[in-house]
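One chain of protein is taken out of this complex; the other chains stay put.
A and B are the chain letters, set down in written order, and residue numbers restart from 1 in every chain.
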Amino acid sequence: MADRLASLGTAVLALLLTALVTAGALLVGGYDPVVGLSALVGGAVGSPDVFLSITLVRSVPLILTGLAVAVAFRAGVWNIGAEGQLYAGAVAAVWVGLHLPDLPALILVPLVLGVSVAAGALWAWVPTLMKLRLGVGEVITTLLMNFVAIHMAAWVVHGPMQEARGVFPQTDPVSETARLPTMISGTRLHLGFLLALLLAAALWVVVRFTRAGFAVRAVGASAEAARISGRVPVERVVFWVFLVSGAVAGLAGGVEISGVTYALYEGLSPGWGYTAIAVALLAGLNPLGVVLTGLFFGALQGGAGAMQRNAGIPAVWVNAVEALVILSVLAVDQLRRRVDWGQLLEGGDGGSAVEAQEGSAGARTEGPAPQGAVRG
Amino acid sequence: MGELAAWTAFLEASVRLGVPLGLAAMGETITERSGVINIGLEGSLIAGALGGALGGLAWGSAGLGVGAGALAGLLAALVFAAFAVGLNTDQIITGTAVTLGGLGVTGAVYQARFGATGTALTLPTLAPLPLPVLSDIPLVGPALFAQAPTAYLAYLLAPLLGWFVYRTEWGLELRAVGEEPDAAQAAGVRVRWVRFWATLFGGALAGIAGAHLALAHAGTFAENMSAGRGFIAIAVVVLGRWNPVLVLLAALFFGAASALQFFLQTLGLDLPYQLFLALPYLLTLAALAGWVGRARAPAALALPWPEDEG
Partner (left out) sequence: MTPPLARLSGVVRRFGSVTALDGADLEVRPGEVHGVLGENGAGKSTLLGILGGTLRPDAGVVEVGGEVRELTTPRDAWAAGVGLVHQHFTLVPTLSVLENLALGHRQAAGGFGLPLEKLRAQTDALAERTGLRVPLEAQVETLGVGSRQRVEIVKALLRSPRLLVLDEPTAVLTPPEVDRLLDLLRELASEGRGVVLVAHKLDEILRVADAVTVLRQGRTVLEAPRSQVDAQVLTRAMVGADGARTLQRDVRAGTPKASEPRGEVEASREVVARLQEVHRQGSRGEEALAGVSLEVRRGEILGVAGVEGNGQRELCRILAGRDAPDGGRRTIPPEVAFIPQDRTHEGLVQAFDLMENTALTLQRTQRGRRGPWVRWSAIRRRTEELMDRFDVRAPGPDTRASSLSGGNQQRLVVARELEMAEDLVVAENPTRGLDVAAAAFVHGELRRLVSSDRAPGMVLVSTDLDEILALSHRILVLVRGRLSPVPPEEATRAGVGSRMLAGTAGDG
């Protein structure tokens, strides 16, 4: 229980720290932080329509990729390739959505989403194999696959799947029957949002209450102990987690096509796969937490546009803010664990306060151990 | 004669494309030898590119631009080191954050200075500097010795770093820190200190590589112009088995692979342009698949140290 509170506290502290540093940076850059911040907030939650059509909609890909990343990280799998897996899913979704217009929506929509899931998993499959069979760390391989995916998507929209008009590098919109219905009429909030929430809940239940979920956590916390004491088939767990992670990220791409853009174009994702890392970390890798942090970042990204229009702060600042969030979480997490705050605050002997306990391994939050990521 | 010219052009392009990769990879080699993996190298690279561009514009000199680029790369690495070495945070996540931050900050600064239009800047060029006599050698002369000065830096650094790592006290300490930091500490080596400097050094070299990209290669700065070269550099370190000389050779090999795309294009093959863009990444993947099993990374790479703080 104290664990969960600690994570919440970490998140809050990290956010405060980020806000402070951002405000400071804005000042240095000659911008007005107050104006900027209020434009940001207004652009995110200023009105019900804004909230529903922009913030919530923007949060869907973040929640989904955040789940993908969280699940992987939980098992110690460093899937930095959510971006590429998302694109793979989007490409597959568009293809099906364009080529099977005669199927009824009840079949076509799940089919579209289904192939995006498969495509995402497939995109993760190569790095998985390289990790398990060849011992190549997944960090670099997933990163490289991102670039390949982006170029593949670019080729697709410039070439074989380009719109019939042939003017812009984009596909034609998918047929009506391939589109996710809206949840609340008059807004752009689509069913994908509900899907994301359900998936988050399902993953939470699996991780917390099932044997498979327990195995995943054990592998992530200590693959050695999982193998020796838990007799967990570590390689098998890593394999499936990696694929599931890719699948969920692929789903994010499919949902975005089917629910928002209806067509594929270059730059579909403003880096969701990377933001997902911040989303997942801030949530402490907890699937339910990912919903909250996904919403938060959705608000950030939604408001960034308004921030640019109304306060003149370029939207690209949001990337820096995301990086700040990650660094703050890391820093706060480390400082909370290593400093004996009790003693420090009571003014005990300064020297001893910052030492780890002799013999104890020190409190370690559940999370991935990085060894496998580099050396495989 | 035409064939010789073609080969020379190919070699020259290989070297030209391989140099920035080589510089960044050699820097990262030193960093990883100390047991630290800096995924934020990409951030140092792009920072160096912007630094080089801004420095070049500010002082009207490409040389000073390179210096500014080195400094910018070093600063990005400083952020990384402060967290990953100083606070012992997770190296992978920290590196990812630094890369994200680097891309974000450089984008923000660029837009603040030049607006969001993305028109090309006119930067002072880091021109090729042909070396007397050497550049006249047939075939290899123009390829190796008529390059920008940063290439010569790379040629010099490779054997120098090799000697440093394998034949000096400091190099021994570096290797010990990367293999068994507890042992190094017991022998009186200041582990964090060594890792710190190794990381900053790597960042500085990556910054120089970035400045080269802006000032010698593209002639301008564009957002995200590093295009993942920092990540490829990390793969190159693996391929070069953490040996500075082999790393440079591996980087040049990659340059050759990239130069190949121009070759293939001139052959008139009707292949999509994007395939050529994707080629370096696909090649890296293939190379990693073929090579990695046999190389051994520094044993303490990416592990938090001290262990109980991680």
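In this text, contacts are C-beta pairs under 8 Å (C-beta built on N, C-alpha and C of every residue); 3 or more make two chains touch, one makes a residue touch a chain.
The structure displayed is predicted, hence computed values, not measured ones.
Hidden chain, full complex: it touches shown chains A, B. The residue from B:Glu12, B:Glu28, B:Glu42 or B:Glu179 that touches the chain not shown here is B:Glu179.
Checked against the full complex, the one of A:Ser222, A:Thr261 or A:Asn310 touching the unshown chain is A:Ser222. Remark: the residues of subunit B touching the chain excluded from display are 167-170, 172-173, 175-176, 179-180, 182-189, 296, 299. Remark: the residues of subunit A touching the chain excluded from display are 1, 3, 209-212, 214, 217-218, 221-222, 224-231, 340, 343, 349, 351-353, 355-367.
In the analysis below, only the chains that are shown with their structure count from here on.
Taking each chain's centre as the mean of its C-alpha atoms, subunit A lies 28 Å from subunit B.
Every residue of subunit B that touches subunit A in the complex is listed here, in rising order: 37, 39, 79, 83, 87-94, 96-98, 100-105, 107-108, 111-112, 116, 223, 227-228, 231-232, 234-235, 238, 272-275, 277-278, 281-282, 284-285, 288-289, 292-293, 297, 301-304, 306-310. Residue ranges of subunit A in contact with subunit B, taken from their complex: 29-30, 78, 80, 126, 130, 134-136, 139-141, 143-148, 151-152, 154-155, 158-159, 271, 274, 277-278, 281, 314, 316-324, 326-327, 330-331, 333-335, 337-338, 356, 360-362, 364, 367-368, 370-371, 373-376.
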